[in-house]
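Missing here is one protein chain; the remaining ones are kept as they sit in the complex.
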Amino acid sequence: MTKDGTEGEPKVPDQTLLSVNGLTKAYPGVVANNNVSFSIKPGEVHALLGENGAGKSTLVKMIYGLVRPDSGDMALNGAPYTPSEPRAARASGVAMVFQHFSLFDALSVAENIALGMENPPKQNVLSAQIREVSETYGLPLDPERLVGELSAGERQRVEIIRCLLQNPKILIMDEPTSVLTPQEVEILFETLRKLSAEGTAILYISHKLDEIRALCDSATILRLGEVVDICNPHEKTARELAEMMVGQTLHTPSRKPHKQEGVVLQVSDLSMRSATAFGTSLKDISFSVHAGEVLGIGGVAGNGQDELLAAISGETSPDAGTVTVHGTPVQHLGPNQRRKLAILTAPEERLGHAAAPDMSLIENALMTGAIRENLTNRGFLKWGAAKTFAEKIIANFDVRTPSPNNAARALSGGNLQKFVVGREILQRPDVLVVNQPTWGVDAAAAADIRQALLDLAAQGSAVIAISQDLDELMEISDNFSALNEGRLTAPRSVQGLTVDEIGLMMGGAHGMEAAHV
Amino acid sequence: MIRLEKRPVPSKLWTYLTPIAAVVATMVAGGILFAFLGKDPVEVIRIIFWDPLFHPDFSAYSRPQLLVKAGPLILIAIGLSLGFRAGIWNIGAEGQYIIGAICGAAVGLAFYPMDAWFIFPLMIIAGAIGGLLWAMIPALLKTRFGTNEILVSLMLVYVASNQLASVSQGLLRNPDGMGFPGSRNFQQYPAAYNAELIAGTGMHWGVLTAFLAVIAAYILLNRHILGFQIRLTGESPRAARFSGVRPKLLILFCMGVSGAAAGLAGIFEVSGPSGQINISFNAGYGFTAIIVAFLGRLHPVGILLAGLLLALTYIGGELAQLMLGLPAAAIQVFQGMLLFFLLAMDVFTNYRIRIGSPEAA
Partner (left out) sequence: MDLSAINPAALLASLMVAATPILLAAIGEMVVEKSGVLNLGVEGMMITGAVTGFAVAVETQSPFFGFVAAAAASAVLSLVFGFLTLKLLSNQVATGLALTLFGLGLSALIGQAYAEQRPPSTARLDLGFLSDLPFFGRVLFSHDPIVYLSLALLVAVWAFLKFARLGLVLRAVGENHDAAHALGYKVVRIRMIAIAFGGACAGLGGAHLSLVRVAQWTDGMTAGAGWIALAIVVFASWKAQRVLLGAYLFGGISVLQLNLQVAGIPVPVEYLSMSPYIITILVLVLISRSSTAAPASLGKPFFATS
């Protein structure tokens, strides 16, 4: 089940494993891929580099048989390759590790893996194979555990092992490091290098330049659905790669010098049991944020980010501990009472949490603005005022939409995020918590949002940015802290903080070290 | 290959068109059904939809019946629509209707034969409270224990109909009724009788209440923060919570309003057109109102129109039964079909139908 079978065969370096020729795929209103071509050799680690919306996902979905191209063709080992469905792709030796949506929480690790295989052996045989492969590649995993109980990094291991058991010729990895700590990233890279040495080609999708320069032999850069360049990433600087990817000179947020004054938000010994089966409980969380400060909270997804935001927004009330704003305890108050006290939040999930997908932008402005913007009169709605407020958000934050009457889900991710963050900033928060401020947002919009957060802090608000993007946090934060399994480390100044230290704050390599609690 | 493509915004045009298209499709499918039953489909459709309103011999009787039947349907459906919008499924309106009728009637009968102005209003209040309390059972069990309100409210319909059977033979039985089941008839007790407000129109207090409910629901949903919260909860419960909605209070409110509305419909019916509590005074309005609510797109004005239409099918159905021997159940099938067609046509509101190259997988 490991890669033993390939050992006897000589590795032919010049042979092309997969070639993609002129793939085009259009969706209504957008050409996701336009005449995309590249090729990959056995054992090559090939990067697909591009911004959100550059067409990386559509491209790999075509290679994996989830989407059929409008035109163009592919060849695998010289023979035409037209996968009609993922099953056919897997049968041809193409395997994929997804970023989202491919595990079943209520099923065991072994069951999850069996679902990704064509002819799985009996469960006990499969469990033995899982143990064997997981040890060979340094990815410890218990086949009997429920996937819902695993950490994000462990869940990714399930997916990788699921692929490895199929002896893939090509392994597609979609943004694999977004759920890992720096230490876990190192372990993953070792696994990938080992696979590559055994002749498995790896198609590595990312927008993180340092990773690509560290890992990949070649890179195809996509912008707006087209190939901009195919290059050797070792020969380019990160800045060159970034500019090819974005197509413009990047604007780095600027910080005005400002000083931090008194404590605005104080959280002490906050504990909260998770309401759902596979959620995270918060444990003894304490921190404070000063006026003018940006506190960056890092951590791997699923370590309590949503729960922490909910505890501050007032959506849930804690089992123990206090939350005070300017010395006033608020932990027992609901969201609207906290809004009155100028505590505002922007949750991660844009559609369905921060905004109602099928409602208009006016209604979405009303959703959180009713209190502070005075959009009701004895409970009766002031639609005119709500419309004015929505238009103000759209104008001030450069939200691209034909009209405030458009539904939220009709907006692109970046535009909706600008709307959501703008909606809160315009309500003059004393405390603003934003979870994943730029997740899935294009680079230009991301820069705008970061700048807006810095400006808000400069005006004296306390800002908390929860993010998985460490580069982002280093760029905008004064202090850094990390969530790990529902616990928050003591905040430290970002000045002089090393990647290793950050990684340890995030929990190091989950489940891989003896000292791990 | 036909495939669906989600519209960026639900189609306004189709929102209005689907109920009409569903009615037309039901007429066609219903016509085929009637033909199978050996009736002339065109004649049956005419008798159901035209004759009750315009036939020279029957319309004098049928026209007032339109309001009599539409009143409770609209009143119940308006109540249900609030919950349905928020994803709170009270499908036990039939039970709340029965309990409202029993409570209201019990108050009226307790005063018999006293004559005072306050008896009728007291009955109405008791009816509303009865329906409200009956709806509070599934509501409180849901907020307290997380039980499924669909199942509990439905189970309570059977409990209520057994209760009805019990009181009509026991507690509320007419002492002068020579042992027959059924209460005193309110038509013979003026202080408690829900008489026609304008003779010959079918307009009674219940119909008036139904119309007021339509207006109140319209204002609530479009102009008030509570209505906004109801819609928001239906769209996205998590966003609603974030915006400050308290889900449990909303469940209690929606269930309470729908229960009270059903209870009101019950007491207006039993103190008026039906006249007395007996085992079969409830004609299934609580279930038909579900069809009315959906056919009216959960919109107050839509429900008003849908209630009138469904009332017409009841009256027309009776007429067809009388004139052609069309089985009573055929109308029930007809109403069921209507809901099916409506739900099927809804696809046009939210999706575009594309004919062309299919997606893989």
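A and B are the chain letters, set down in written order, and residue numbers restart from 1 in every chain.
Here, a residue touches a chain if its C-beta (ideal position, glycine included) is under 8 Å from a C-beta of that chain, and two chains touch if they have at least 3 such contacts.
Bear in mind the structure is a predicted one, so any value in this text is a computation, not a measurement.
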item	value
Which of A:22, A:72 or A:120 contacts the chain that the document leaves out	A:120
Residue touching the undisplayed chain, where the options are B:49, B:218 or B:351	B:351
Which residue of A:197, A:277 or A:490 touches the chain not shown here	A:277
Interface with the unshown chain - residue positions in subunit B	4, 6, 89, 91, 137, 141, 145-148, 150-152, 154-159, 162-163, 165-166, 170, 287, 290-291, 294, 327-337, 339-340, 343-344, 346-347, 350-351, 359, 361
Positions on subunit A where the hidden chain makes contact	58, 61, 65-67, 85-87, 90, 98, 101-107, 111, 114-116, 120, 277
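As a convention for this text, only the chains that are shown with their structure count from here on.
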item	value
Whole-Å gap between the CA centroids of subunit A and subunit B	48
Residues of subunit A that touch subunit B when the two form their complex	28, 65-68, 70, 83-86, 313-315, 334-336, 339, 345, 347, 349, 351-359, 363, 366-368, 370-371, 376, 379-381, 406-407, 409-410
Complex interface listing, subunit B residues touching subunit A	5, 8-10, 222-226, 228, 231-232, 235-236, 238-244, 246, 357, 359-361
